[in-house]
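All remarks here apply to the structure that follows.
Omission of a single protein chain aside, the complex is shown with its protein chains in their original locations.
Our next item is subunit A:
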């Protein structure tokens, strides 16, 4: 009985000690971080990023000393960093908590809604004067991308950059084909819609995988697929994120009300009727769509240029494990009956992951100096070290081919403290791609159909169902032949009646203004 009472008191004591110890350790942390760097007036920047990288060590790992040393060589003195990360929606929750409790990090990720909110609350530092002193950031970040982060004429966040090589274009999508199937059937890569039709027929009916069974489809897809190839062949970009605006007789209209869209739908319906399109595409998740590719059920599909990378770890890698003779290539844009071709562009204004600087950040000049150094290509610049680790240890760089070969896996790089977490400003850098991928990227960045108007007009927010519900229903039902192609006219009518009129009017007003 005495034992029990004793135990209770021990438990209570442990609790008390625990709290005490906890209190001590947190204050200790504060001390060490500010006294870590011997240089004059060292600053530790706290950073908070939206990433899920469990391997990255809390203290920055062995990489930190190297990074700081190189920074000092380049003239950025006395800078230290402490990075914490959480991924997804939880990032927002935690960021809001930190802000409301006054623990706002110095440098952190924001999305566009948060950005607008924080700017409103005066939590972010305007960056124009700082960016003027950051030549490398200005060099790598495309001008358009600053538009989305400008409020009342001032820039409040740093968008992602793009390196200058052409293979870094954000447009990476195209049409992928099973080259080994083409070879099996003695067909050549299709260049026109008619040739593509022939190929699809061959892939569907002529047993391209030589397994003696009629178990393949020509064209694969999933519920996110809009068959951009076919719409592109009729000269319109259908969508990338949102439905595109196409110029028609001096004004802009949504692509999906144009007669070209109807023609494209007719082609798709025809193909679907002939059994060339995977009939389950409208109900498949992207992952299930990938499973069809891996199981050699489809021969032509939309994908991005990295899809041709055999060791990329994506569906191609898996496909090769199932069938070592498989070969996926990206083919040139398909030409339509009027000689048109193309692929919808990726939003040039979207800056990817945005990062902002707190209004309370100490010595922001030094922070921006550090960020500028982090993307710099100069002799002591940070980009290679931060992105790929140490030269000849973690990667080799072939200057003539402009090719970076990585030796250390990403998870080991993270564990050392390199790569994504310390890429303080993200700059698209595809110097690691080999010639196959670069060739595919070359195709994917050519023949791009522009969207005439990227901004959302107020009426679009009032009628959000037009693109997501109305169009999707007509698209799926017409392609799968449930409804005849002529009901497309009814769609156009419905669209205009249910708010499209207003959207078009507002968009045109702004579009005209921007042209003058």
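Quick note on the criterion: a residue touches a chain if its C-beta (ideal position, glycine included) is under 8 Å from a C-beta of that chain, and two chains touch if they have at least 3 such contacts; residues count from 1.
Assume contacts and distances are computed from a predicted model.
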Between "Xanthine dehydrogenase large subunit", "Tol-Pal system protein TolB", "ABC transporter permease" or "Cytochrome c family protein", choose the name on the UniProt record of the chain that's been left out. "ABC transporter permease"
Just one of A:203, A:315 or A:343 touches the chain that is missing; which is it? A:315
Which one touches the absent chain: A:58, A:152 or A:249? A:58
Touching residues of subunit A against the unshown chain: what are they? 1, 4-5, 8, 11, 15, 18-19, 22-23, 25-26, 29, 51-58, 84-88, 90, 93-94, 97, 100-101, 287-288, 290-291, 294-295, 306, 309, 311-315, 317-319, 321-322, 409-411, 420
